[in-house]
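Have a look at the structure below, then the notes.
Removed: one protein chain of the complex. Kept in place: all other protein chains.
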């Protein structure tokens, strides 16, 4: 069959001085950084949905991309054509992983039976494509938000039959992910939230969501899936408010249902900023709570209040995120998935390559800069020095639970403590980082 | 001593047709609503800080109010003058409760000894004032954010001596609250957060905060304080990011340190909106998590990104909040504290009365409207009806844990489930509420 | 032909005590308020697009409404079916006006010729429908943002052929509006903005937009259209930044191209809030600049950063807006158009009535409350009193240009001026308004 990207062979690393827009300038898969290759550090993935299921439409206008496989026709034929193009793309991009929703790869059909059959057939296709190209599955997931039946939620739906329908999709998607060697399984609850509190029972919906997640855990262990279960936080959109608001909220939810050791978070940059946090904050918070899992790499627009899902390009921001990840030991099963889409005007098919080549190069730049931050140690040293008091006798006694309010009040008074503030050195630290970033 | 508000006697209820700006039109303390008096429902409090410690200054300009007790002079004399005016105000306003920080009522002094002595002396004054006026203490708290020693936090400070100093303040403030018959004790961590992640160890600071809160719990039980411990969430300001971001975040924190049955939240309207939530959301969320405690009644400005702390005046919003509280059984030890300040231009001393009379009337209006919502039952009925499926055999089986992903997948397929969405009736519900609000 | 809303006859006014959800409780078209009927004051309109062209889809999911005329079929047959339902709706709702885009009412076709022919044929249909039902046209407009050709803008497109295509649409849409007796013509530049400054020439695009608007003015006069030309401000979405950001920005644009007496603004509540302003602010600003024209009545969600276009239901907000409009003398050719859409879950066809009945009732409530504010005069009196100094000799001399910096400096020094601040009475004013709103 004819190739869709027929002007391109494999994207190669050509180094920073290359003038070839369709080459990597910084992403050099096999380059060693702090003892691991770039590929091992970054564990990059491209997604099925934005790249191959979206035609460039937005709320105010029709699609601009004209992808042939998104036109009318026999759904299974089109799904296979889509898979051909997707794997052609993954392969030529030399990206090691991909990610998908069940309904990205297979037509939903008109009944649960058709769904099951279509999906099973397409999982065979994916398995074969993976074998042919060497592309691996970073994670699979099920879409419980696009079909009208999920208008009022999936697991949190007022109708238990919708819950059952959703459970059926997750059953098949998790099984498929297991079979395809997926390294993680993601749950993003796009409609697990509310439109108005007036018709919503928050406690009831939370209970449903808790039970649903427990069932996912039980099923994972039953089938022997060794990958990581991931919840992807988002504060709102499409709902007015989504239950998995941010990492801290997800942590409380996991604790409530006793599954905090079974799930980790898949942090998306644009979801972080929509929640009022920096991307850096969400990653650092998840790490500090022991629930960091994976990243949906993209960026939002600082002036726009919706999910713009642009390709990541702030090396300043990515470097700090990468630093946190390196400091925490790096990814285990997670990785950087480009949950990013082209701008609606980027309608040239090769723009898909520009977006991803840029994203991969920017993450590679950030990795190299972050490695310098690790090596230079001034950040780690400054932090260690700032908290050194907690290694003193007083600090240790407090932390070990030896002190009470009363004993501390007595101590403070008897010793006439009068601690003085010291500089936090923020400007100096910011300067040091820029000296690493820019030459 | 001469009275400060010498043009005013006690504020009286005169009913909706009164033309007297210094009378209540809706707040009628003894009026029965759903079996309790307005006073019992609302449990209103005025605060010490905005009313008597703030002189109208902001970041861009000097104070405009010219309060005599905020001028230079002997600190203890001024503190007693301040107490005179404060209790004159509480009494004339007929507001049953007040709230304070330790350093609102007593001068900090130049050492921990002076702090302890000054505070002890002023607690005696407060006790006498309470006895004279009948004003009761809704809650006390300690200020661990204004003094430069707390620039990098109180409990989360990198210096354990600052932690000790803060513990000393809380020790004395909790004891004082206990002695003064306070019904709650509040912890607001204005500086418990970070300015930059570059110099911050999130995990370390969280551990410090966790231990601090455990110590507060231990001390409460030791002294036999029967009131409620409250954490007041706020997302940022003065810090870039505060750890008690919102109710859901506080819930996760409490679960982590095993103190979720020992603390409840004190929700402030303006903090809710700064966190990206509606006030209604925060109250409903806290109730659904079983941690709802008390309210700091105010409002923010929808176009300004800082804490404007205006007096609450949206009866539309307050009615929905009140409805949630009534539905949940009402306050136990909590109440509505006006954590609200005058506009800087409202420099007439009687503007303090206008702000509070309005706030009290608006809450009374909201209470009356919310009682109608309770009585009319259409909200409760609509919600019950919407989730009725969860009382079906399938719904009960799922909730009781009888189903797995696999059994639900089998059931969905065998029964060929095809659940259809139904209208959420949002516009109809909104219309019904406005018909209650407006005649 | 069978009626779509076959369970409904005309919506009637039944008064505040009616229990009929499909009746007006407050909107009583012929009721006199300050000497005009409600209908004359409000000049209400329903829109074609949200009600009859949108199927309930959003960025994350498929349509939920299942409207028959939005399914596949012969485009002109479906367009006529749509018109039947639209006018059935307008008529049964008893709303006096409607609004449309060219491509709402007629299929775009596959060429400019088909566009012209289809539109001409549908304008005949609309003319007949208007005659049959008595529904009038508040305004028409042309859609220069949905078709892929407008991805980079209409008038501000880098390609002058796109400019020409857009001019052709406006030519036909303005002619049609004139013929159908439309009282205004609107220009909303949804794609007149930029996605990235990197590829944008701001000055060039502004010049194009300026010339385009001048052409619209010239054509209006040429054909003798007596209605008002309106620009509808919006800050962003679908673009990252739109040139018609808000009323103040539009004013500067109109001044630059010398057309400030030819255009007025059509203010949308949700666009105001997306621009960082209150709805009240935008209306008051446009009035103060002499460019207030008409209103797109809806509301946004205070926590969501995109255009939610909900039905207006804050009577608190609407009352202040209505007060400004009444104070300014009321609408001339403008009116309140419900640029509001159902929630995606509101999929019952009668939800369209609930949305509009609520909106009409809420505006009627606001009108009645605003009339009381006008009659009570305390707002006008307070403002007049606050600025009374400008009627003094000094105030008049300054305003008439008699003073210079130097003469004022001399006067201030010689008279030793020491003006003191006075209370702005904000809390008192807010209380007074709530006493009018709530009984």
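A, B and C label the chains in the order they appear, each numbered from 1.
Basically, a residue touches a chain if its C-beta (ideal position, glycine included) is under 8 Å from a C-beta of that chain, and two chains touch if they have at least 3 such contacts.
What you see is a predicted model; the values in this text were computed from it and never measured.
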Seminar exercise, completed: Among the options C:9, C:132 or C:201, the absent chain makes contact with C:201
Problem set entry | Residue of C:78, C:116 or C:180 touching the missing chain in the full complex | C:116
Exercise. Just one of B:93, B:274, B:315 or B:405 touches the chain that is missing; which is it?
Worked result: B:274
Exercise. Who touches the missing chain here, C:17, C:30, C:375 or C:418?
Worked result: C:418
Problem set entry | Positions on chain C contacted by the hidden chain, ascending | 111-113, 116, 148-152, 158-165, 167-168, 170-172, 174, 195-204, 206-208, 211, 214-216, 218-219, 222, 235, 241, 245, 248-249, 251-253, 255-256, 275-278, 280-281, 284-285, 287-288, 320, 379, 382-383, 386-387, 389-390, 392, 394-395, 398-399, 401, 403-406, 408-409, 411-413, 416-422, 424-426, 429-430, 433
For this session: Write the list of chain B residues that the hidden chain touches.
Result: 56, 58-64, 145-148, 150-152, 190-191, 195-196, 236-238, 240-241, 274, 301, 303-307, 343-345, 347
Seminar exercise, completed: Listed in rising order, the chain A residues that touch the chain left out are 16, 21, 25-26, 64, 273, 276-278, 281, 302-303, 311, 313-316, 342-343, 345-348, 351, 354-355, 357-358, 361-362, 365, 369, 421-428, 430-432, 434-435, 437-439
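One rule holds for everything that comes next: only the chains that are shown with their structure count from here on.
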Seminar exercise, completed: Between the Cα centroids of chain B and chain C the separation in whole angstrom comes to 39
For this session: Give, as an integer number of Å, the spacing between the C-alpha centres of chain B and chain A.
Result: 36
Exercise. So which bits of chain B are touching at least two other chains?
Worked result: 276-278, 281, 421-422, 424-426, 430
